[in-house]
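To start, the structure under review is shown below, and the notes come after it.
The complex is shown incomplete by one protein chain, all other protein chains being positioned as in the whole.
So, chain A:
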Amino acid sequence: MPDIALRAENLERRFGGLRAVAGVSLDVRRGEIHAVIGPNGAGKSTLINLLSGDLAVTAGDILLDGRSLRRLGPDRRGRLGIGRAYQKTTIFGASSAFENARLAVQARAGRPLALWPRRRAEQATDGLAEAALAAAGLAARGGIRADRLSHGEQRQLEIAMVVAGGAHVLLLDEPLAGMGTEEARTITALIRSLKAGRAVLLVEHDMDAVFALADRLTVMADGRVIASGSPQEVRRDQHVRTAYLGHGDPG
């Protein structure tokens, strides 16, 4: 299927005796948001770490446009177009928002470690960084130190960076965690705007956001997939109701 950007095949990760991810298969398609939900400790963050390369897989494979990523480190995967936002915002706190965005653009530029950069290349990098900030609604905040931005803005910045690098597969780990209603709305809109032309894997606890955003939904528990399908199908699934959505119908 041509529109599958990222595919996990029987992914497994053990921590000692614990199988944090125990044989997970799923596809993330271009132009789609695939949400993964599940209780705490289900293995969602571990799954994202496996896909991004932050953790090595114990078994199984990861395919990006059919190419195995299993042996590649996170930097190689980043350059191949996988972008990742962490559950705990991970940015360069002591640098300005603009510098953060510029680093993201630079990392995937032709010569990311240039010693004697061409002026034209530098101008192009700056331009793309400005554009990425603007697209994330941070156009006016470029000069501010990243750790002085509000919690929500830091999240926006992290997403802006991931996109600025040109990533076409996005792995977002609980982007709405700790957000106020207003901030959550901003970020939900931002995520929706990202899916055109990109494949998005979204781990999220906020069920309103999940059902508002997801084109496809996978439910994990104890490292396994217990249900997967369209949001409507999953909502009707009896296993899911008992295992996770048990206390009332969300949304």
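Keep in mind that, in the parts below, contacts are C-beta pairs under 8 Å (C-beta built on N, C-alpha and C of every residue); 3 or more make two chains touch, one makes a residue touch a chain; residues count from 1.
Just so it is clear, contacts and distances are computed from a predicted model.
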Name per UniProt, for the chain absent here [options: "Sarcosine oxidase subunit gamma", "Branched-chain amino acid ABC transporter permease", "NADH-quinone oxidoreductase subunit H" or "Sulfite reductase (NADPH) hemoprotein beta-component"]: "Branched-chain amino acid ABC transporter permease"
Chain not shown: contacting residue from A:4, A:18, A:107 or A:212: A:107
Contact partner of the left-out chain, one of A:9, A:54, A:183 or A:222: A:54
Sites on chain A contacted by the missing partner chain, in the whole complex: 49, 52-56, 71, 73-76, 78-79, 83-84, 86, 88-95, 99, 102-104, 106-109, 111-117, 122, 125, 147, 151, 154, 161, 165
